[in-house]
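Working notes for the structure below.
Only one protein chain is missing; all other protein chains are in place.
Naming follows writing order (A and B), and every chain is counted from residue 1.
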Amino acid sequence: MNALIALRRGVLNQIAIIRQSPLGTVGALIVLFFVIVAILAPFLAPHGAWTTLKDASGRIATLQPPSAEFWLGTTFLGRDLLSQMMWAARTTIFIGLVSGLISIVIGANVGLFSGYYGGRIDEVLMRFTDIVYGMPFLPFIIVLIALFGRSQSFVILAIVLIVWRTSARVVRAQTLALKQRQFVLAARARGCSDLRIIYRHIMPNILPLLLLYTAFNIAWSIIAEAGAAFLGFGDPEHLSWGGMLYELWISGQIRTAWWWFAFPSVAIISLVSALVFISRAYEEVANPRLRQR
Amino acid sequence: MLLELDNLCVSYATRAGPVHAVEGVKLDVGENEVLGLAGESGCGKTTLIRSLLRLLPKGAGVSADRLAWKGHDLAPLSDRDFRRRIMWNEISLVPQSAQASLNPVYRVGDQIIEAIEEHADMTPAAAKARVAELFDLVGLEPGLISAYPHEFSGGMRQRAMIAMALVLDPALVIMDEPTTGLDVLVQERIIRKVRELREISGNSILLITHDISVIAEMSDRIAIMYGGQIMEVAAAIDMFEEPVHPYTLGLKNAFPSIKQIGKPLISIPGSPPSLLGGVAGCPFAPRCPFAVERCRSERPVLKEIAPGHTAACHRSGEAEFMRARASEKQTWQFSKSAA
Partner (left out) sequence: MAVLEVRGLTKHFEVRPGFLSRLVGEGRARTIKAVEDVSFAIAEGEIVGLAGESGCGKSTVCLLITRLLEPTAGDIVFNGTSVSTLHGDALKTFRASVQIIFQDPYESLNPRFSVFDLIAEGPRALGLWDAKETEERVLAMLAGVGLPPAEYRARYPHEMSGGERQRVGIAGALVMEPQLVVADEPLSMLDVSIRADILDLLRDLSQRLGFSCLYVSHDLSILSNIADRLMVMYLGMVAEIGPIADVITHPRHPYATALVEAVPAPDPRYRRPVPKILGDITRPIDPPPGCRFAGRCPHAIDICRIDPLPGLVAVGKDHFAACRRLGELE
């Protein structure tokens, strides 16, 4: 019961924080819009993502520009772009969200433990982080796919691998600073175990930073996914906006079908920007000097 | 009379509204005297000196009936003229946190010489000689002139700041909490040094502190500040032997003394007022055991009680009665709210 009350208060707090920043509010609304579309896609999409459609004269409706019948136009294979955008939203957002959340959980924990314990643990974890920093995204995903085939899980795995690194470093720096604060010493004096101090005392104080990096991580994950899918490494079973651009590319119609290019690109850019706007709201909380007087 | 202030008011605009940090302050500092300004956190003493030295942030409103230095009105002086002619030459400051005032990447001697060059026309050789002279006066080895701030201990830093403040032989030195945070032996040394220096140069000091013992030891006259206003002004001995204002009475009770081991101490209930939007009536009224209806609506002004002794209290005529009652613990236990 107490946990639910705390959660509700936490959520209301976050909404209040975001509302304070006009940019953040805009970002949140955009994200909300896409998320609702993604969730309701099965109800909202007029057609399936792979359904070949015929126009009034009975021929396959290939490469139709936006019209009353096909709001966003059609692809080379006669598929409705609007429906594809909705179905692909699910994939893009799902992968972005999952990768972003997994990477922040890993990054935050690595940073917290590294910063709090210091010494050998810090050395080992940071050495590990450095090694991972050296790993390039594309070759890694190519290898994974060559070994295990194209699947959503490997895309997520590859994205998580590159995205968790920055948050780990930043969280570590903050933890090092917080560790010196007197209230941490007070917690030790009261009898708190190390784990309790890390999760009950230090982590709540870096929450704005964590939320900021969650937004960032999700944004980076979406970009990474779009990039990978565009190059053909996406999961063929699950279409994403990047995957739509890949189909456009291999169809050779990239110079003619402007609608096929515009809508997925704008969607990706808007969603990523929206997430960055949200993180801006948190930046103002994490660094009070940025707040307007 | 060196410095004359009358009805000085300073207010800041904040998001929550105007804060009246200093309200109607009347204060004088004469030649060759030490005026101790006592008050706790939030009483406005820092704002007061900042307004004197034009160190307030933009957006602060300053007004006064009189703001004069050596008889001349200071208000019409441009900021540039003030900085050039008055700052450091006539009035100087030993700031509260010596750490914050010294740039850690420059040598201490160089920083003082820079201050000299900005405020006076002296040849570099003369400036160097002056710095050496002052370091000697404050008891710092000449080798420290070319040292960096981090090589100084707290007490040494403070003495360096005092040297810097005296370098152009100003008539008035403002010292903001000069001994706070220093060990008692270091404190004693600095106070002794300042006294010795005064005997040589005869400058006046406006000493700001919350430490009653230090004020007792150093001041000729004492002014008590609370809630942005001056509550009482008197010669040091009169202030301690025959205080009038209830706040002064309360402060006396709250101070432990090593000469009276185990003396029961009495706190003043409540906490300092928020100066948001100004205060109606006497700012001390909520915490005053002698407050009456008039105290909450009408602001008391400084009235002369005895020669050289003024107090801002509607009941200042009943000083003896208030003094007697103030020494009893029950008098101060009227308010249930904790501080």
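Basically, a residue touches a chain if its C-beta (ideal position, glycine included) is under 8 Å from a C-beta of that chain, and two chains touch if they have at least 3 such contacts.
The structure presented is a predicted model; accordingly, all values stated were derived computationally and were not measured.
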In the full complex, displayed partners of the excluded chain: A, B
Residue among B:His150, B:Lys263 or B:Arg294 that touches the chain left out of view: B:Lys263
Which of B:Ser101, B:Ser201 or B:Ser271 contacts the chain that the document leaves out: B:Ser271
Hidden partner chain, touching residue among B:Ser41, B:Ser78, B:Thr123 or B:Gln330: B:Ser41
Missing-partner contacts on chain A, residue numbers: 181-183, 185-193, 196, 200-201, 204-205
Interface residues of chain B (partner: the chain not displayed): 40-41, 153-156, 183-188, 192, 210-214, 216-217, 219, 236-237, 239-240, 250-259, 261-263, 265-269, 271-272, 338-339
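Assume only the chains that are shown with their structure count from here on.
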Distance between chain centroids, defined by C-alpha means - chain A, chain B (Å): 56
